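Here we show just some of the chains, and they stay where they sit in the whole.
In this document, chain identifiers A and B correspond to the written order of the chains, with residue numbering beginning at 1 in each.
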Amino acid sequence: MTLSSPATYGELLERMRHESPLVQCITNFVAMNFAANVLLAAGASPAMVHAPEEAGEFARLAGALTINIGTLSSSWLDGMLRAAAAANEVGRPWVLDPVAHFATGFRRQAIDALLQHRPTVIRGNASEIMALAGEASAGRGVDAGDSVERAQASATALAQRSGAVVAVTGAVDWVTDGQRALRIAGGSELMPRVTAMGCALTCLIGALVAVAPQSPLAATASALACFGAAGSRAAQQATGPGSFAWRFIDALDALHASELAAQVTPA
Amino acid sequence: MTLSSPATYGELLERMRHESPLVQCITNFVAMNFAANVLLAAGASPAMVHAPEEAGEFARLAGALTINIGTLSSSWLDGMLRAAAAANEVGRPWVLDPVAHFATGFRRQAIDALLQHRPTVIRGNASEIMALAGEASAGRGVDAGDSVERAQASATALAQRSGAVVAVTGAVDWVTDGQRALRIAGGSELMPRVTAMGCALTCLIGALVAVAPQSPLAATASALACFGAAGSRAAQQATGPGSFAWRFIDALDALHASELAAQVTPA
């Protein structure tokens, strides 16, 4: 598998649909239902398992793990840390979504602890990635206050420092492993008007990286291309954010692997 | 009320709509919103009350209780056990949904403790019911790896041993009280592509058994027939799992009691 072949992204989607990987999603209360439906529509098998009593044990069964701190609590953080440790022990990839990690002291401490478990991929909006790289950001609450372009240098620095693939999502997404970078187009202005779109994308990255753990950059780009292509298609018939949400699920289900290549360009 | 009359299932639906029973649903975070909307569309009054501080007190007010271990934690298990004990004390029926109970040690212990409170109905997919009966299963995560047909003997044994009505749901559902058995048709291939369908069905069984606590086999079959009929109707116009989900809610709301009889046949 090479990034130079545009067919790579579609092949990864087909492989994911064929294997239907079990993806353990520790995500927030707002996103759980939508993220599970996104994964089912795309072809994966989601499992929302987060309790400290079992999160680590379950991580050994799953093909990948995703962790999102949107509605964090101490008990959930405990489950997240156990799951990340277990994923590392058995060599499974895991994806980190640092929602609004700069907003409170509790979140800043949580994200420091999670980063020590070396995520395979980090996905955030521009403000989250900039703040993670130590830059000043205009972030407020869960919405980005900065453009993807402004966050590119931060993303590269973060990728080099952490060893993770870093994805900055927004109007046009940008993903890098610290050396190479890809730009992913598509989507719709309605996407930030629907809650949990980014959280669900993080879960889908988990599904793709589960079937290509050695190629996290290509797997992440494939997930972003799925969202770009399905988002563009859904927007064509949507009459607002309410109709966009279910049309997006239908579009993910109907997505052809051949549609992905056009979404991705080297940056 | 006799099972020999095909009108029974529709009569139970009409009775449920007339009484609009208060159903206490202790279900998982993924299913809560969808399950509440399913119950409202079908005609019941759902209440999601689970905290140990009040779950037992509330169970004395409700017409039925449903318990689903999808996103279990120790605190929630405490609330579940108190609610089940209270339901038994006041003679109210309760329904158990043993989601992926075989996946971790925490779940196995939880399900053992819950079974001691003698559920009125147990609903699961084939893998969950087979594992509950002590059989080897191909279950993985929350999705079934076995066919309903393979689970029939397990369901009968489990019903006889536990005294519960046991429903195995899948392409064609199968429900038994250990002596008699019914087969329920209908539905759509899109149903396993929408998250929390099974969890919502468990809650609807609670609504039907609330109005016919002496006839849990017929009440369960009536709930399964509602899902079969509404699922078939929703699938006629759905263009994918996203549009199926809301069309299913509309179909439950529009369901005629007379549609149920054709879904159910003696097994």
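Keep this in mind: contacts are C-beta pairs under 8 Å (C-beta built on N, C-alpha and C of every residue); 3 or more make two chains touch, one makes a residue touch a chain.
What you see is a predicted model, and the numbers here were worked out from it, not measured in a lab.
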Complete complex - number of sequence copies, 2 represented: 3
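Here is the rule we go by: only the chains that are shown with their structure count from here on.
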Approximately how many whole Å separate the CA-defined centres of chain A and chain B? 33
Taking the touch rule as given, give the residues of chain B at its contact with chain A in the complex, in rising order. 28-31, 33-34, 70-74, 100, 103-107, 140-143, 192-196, 239-243, 245-246
Which positions of chain A touch chain B when the two form their complex? 22, 29, 32-33, 36-37, 40-41, 45-51, 53-54, 57-58, 61-62, 75, 245-251, 253-254
